[in-house]
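Presented below is the structure to which this report refers.
Of the protein chains in this complex, one is absent; all others appear in place.
As written, the chains take the letters A and B, and residue 1 is the first residue of each chain.
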Amino acid sequence: MKPDMRFRRLQLLNDKIIMKRLLLILVSILTTSVYGKDYFVQDFGVYGDHVTLNTRSIQTAIDFVSKQGGGRLIFSPGNYVTGSVYIKANVTLHLEAGATIWGSTNPYDYIMDSTVKWKALIFAIKQDNIGITGAGIIDGRGFTTAINTLNLAHRGLIEDEMKYDRVREWKRPENIYFRECRNIKIEGITLKNPASWNQTYDQCQNLLVDNITVDSKSYWNNDGIDIVDCKDVIIRNSYFDAADDVLCLKSHDATKLCENILIENCVARSSANGLKFGTVSRGGFKNVTVKNLTVIDTYRSAITFAAVDGAVIENILVDGVRSINTGNVIFLRIGDRWGKGKKPVMKNITIKNVYAEVPLQKPDKGYDYEGPVEDLPRNISPSSIIGLPGYNIENVLLENIEIVYPGGSDSFYAYRGLTAAELDSIPEMPTAYPEFSQFKELPAWGFYVRHAKNITFKNVTFRANKPDYRPAIVSDKVDNIEFINVKTEEPEAGNKQQIFFYKSNNTSIK
Amino acid sequence: MKGIRLSLFIAIFTITICQAQEYKASLFGCMSDGITNNTTSIQAAIDYIAEKGGGKLSFYVGRYLTGGLVLKSNVTIELHEGAILVASSNINDYILYENERALLFGNNLRNVSIIGKGVIEANPKQYFLTTNALKGKQQLQADYLALTPSLLTMINCSNVKVEGIIFQKSLQNAQKYISCNQIDLSNQIIRNNTIENSGSVVFQNTKSITLKNIFIDAKGQPIIKDQNSEIIMVENCINPKGKPVL
Partner (left out) sequence: MVMNTKRYIISALALLLINFHIKAGTTDTIYNASLFGIKSNGTTLNTTSIQKAVDYISEKGGGTLRFYVGRYLTGTIELKSNVTILLEEGAILLGSTNIYDYNIKEPIPGLVYAKGAENIAIRGKGVIDGQGREVAYNLVDQIHKGVIEDPMKYDRPDNKRPHCIYFRECKGVNIYGIIIKNSATWVQTYDQCENVVVDSITVISTAFWNNDGIDIVDCKNFKLLNSYIDAADDAICLKSHDKTKRNENVEIRNNVARSSANGIKFGTVSAGGYKNIRIINNKVYNTLRSALTIATPDGGIIEDIFVDSLYAYHTGNPIYLRIGARWNNERIGSMKNITIQNFYAEITEEKPDAGYEIEGPVEDNPRNISPSGIVGLKNMLIENMKLKNIEISYPGNGNPNYAYRGTSAKALSEIPEMETAYPEFSQFKELPAWGFFIKNARNISFENVKLIARNKDYRTAIVMDNVNGYSFKNLQIKEAGVKKKKQMIKNNSK
């Protein structure tokens, strides 16, 4: 059996197991949340008048409902201002259509939680059977809060090193931060304008995020959703628009990992990456399935998997991606940044049924908090799979993929040729922040592979709209790479060699 | 020689007192508009000053709306003429400390002063309106809703000075001292207290109390003192009829 067939089978098997398991979770979350009585916030002295600061009243209500055995705490249409509150066991906040929870703009109204060392509007720490549901809105008013936090720092009232002239992420409130919770349902709501990341689920289990809308571009580091070291997670039917990474899986703890995760039917817009594993990637990411993902107007990559801090990334299936007006399509990267000797691994990755269009212009132009223009020069970057010497990225299958590039690179502007010297001049950058553009000019316009093993391209088409001085594909120090029915289209290309091998073994083109 | 030493000591002592740093409320973003709920900002200010070893938090003219605050040792609150601490009318804005609820709450503190010509006031009409409405909702327990906050409650505190303040429209007791020592109250006006069965100033198991120039125009009992409390000096503490309140 060919190596690619081997891991494909494994993959499919894994996929089935994940699906079964997740289906079970779904049932368990849905059934647990049916129980409990309904309570109304106005019965606890909470006012939806857009003025009253309700922090302590909402907390009183949550504590009460939890003590009564749980239920839904219902926010009727209205505007509820609050600072940090903690959801307790068996309590679901239900926001009816027309109900908005507004984050206070006073930084002192937010608690720096002692467990997670982070600020948030809605916390839950070690609570089970909780949720936020309904058609209402949570609006963090993060821009104003972030600026007010900055003002306090300038007055010397809070200490902060102010990296990039902004207060560090953990001193600005997120909308939601849940840690070590089980059976969580986030459904229907709209999450807007956090001052930092938007929503973090950290070491949680059995999480369902369904049918939510995220508008998260009010300040720097506005991620869409951060899943950190969680197990058994479903994110589906949701729309995300974020200034920073959108669907972001992280691993903060070297002894933990993200496992059994299904992301399906989601749309992502970002001034960073659409789907991202990392940047912090200590433990790992296992058994993740992503289906029917649409990425639009996104500055960096539609898909970035980074194992730069010792993470193990394995058994990942991405099936069905439509990436339009997005700066880069696929970026798989092993680095060696904060791993402290832990060996990074990336293997058994399948990405299939992808259609992507990469523009010449900045894809997130006009959005608030556009991604930063980086040090240049660099022509449009290819998709890439880049490991490190001694740390190959293994067993990657790319199937049924079509990527349209603008082409038209200018060799006087930036140039990387195909001589041994030029290819070896591409730096390894093991400790750098992983980003598709980090190597500046790369020598291919379609796909660049380096330090990898068992790579298969099957039914793949790369199209350049204008002539490019580079070949479509460069394989650099790759062991066992196979091209089956790979097409390249480039105007005026003539007999140009579009697949270039350098120091690669067991190569085949069919 | 002894006299010189003593006066030198007093001089140094006064200098150190004078050096206690003043922090203005606006530094911490406190708003004097009467609408902004300043609870967390004022609390942050008190905590910050306490961490810096003590000092004075100054409020100048304006209405500062707030919920319950926890006082700290060596922190003085000065309400300058025209400054009003306005107590929130929402019961949930007061933290429950075992069996106490208060706008200003001190537990186990030393050297706490509240001084100035300013005002500490609540709004009984609004407070009881909203609290009774909550009772009608029959969710929160009756005993939770029954405990009405005082304007100031101190437990186990020593060397407390409350000087010059006008306490008005209190919800229950204006001031309450439990198991405290060295309590110095002077030049106060306590008025418009509309609650029948309250005490304007309550002492329980509190020693070394001095009271001077206090005018109490309030319903209920002006001063309630248990057997274990000990007042060492009273001077010119009267009610509207000019009668001594003790």
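Just so we're on the same page, contacts are C-beta pairs under 8 Å (C-beta built on N, C-alpha and C of every residue); 3 or more make two chains touch, one makes a residue touch a chain.
These figures come from a predicted structure and were not determined experimentally.
Remark: the absent chain touches shown chains A, B in the intact complex. For the chain missing from the display, the contacting residue among A:His154, A:Lys466 or A:Lys487 is A:His154, taking the whole complex into account.
Remark: the omitted chain is touched by one listed residue; of B:Arg63, B:Arg101 or B:Lys225 this is B:Arg63. By the touch definition given at the top, chain A reaches the unshown chain through residues 151, 154-155.
Counting the whole complex, the residues of chain B in touch with the unshown chain are 24-27, 29, 31-35, 58-63, 80-84, 117-119, 166, 189, 215, 217, 238-242.
The criterion applied here is as follows: only the chains that are shown with their structure count from here on.
A straight line joining the Cα centres of chain A and chain B is 51 Å long. Here chain A touches chain B in the complex through residues 39, 42-45, 51-53, 55-57, 59-60, 64, 83, 106, 108-109, 148, 151-152, 155, 157, going by the rule given at the top. Partner chain A is touched in their complex by these residues of chain B: 27-29, 35, 37, 39-41, 43-44, 48, 67, 90-95, 130, 134, 137, 139-140.
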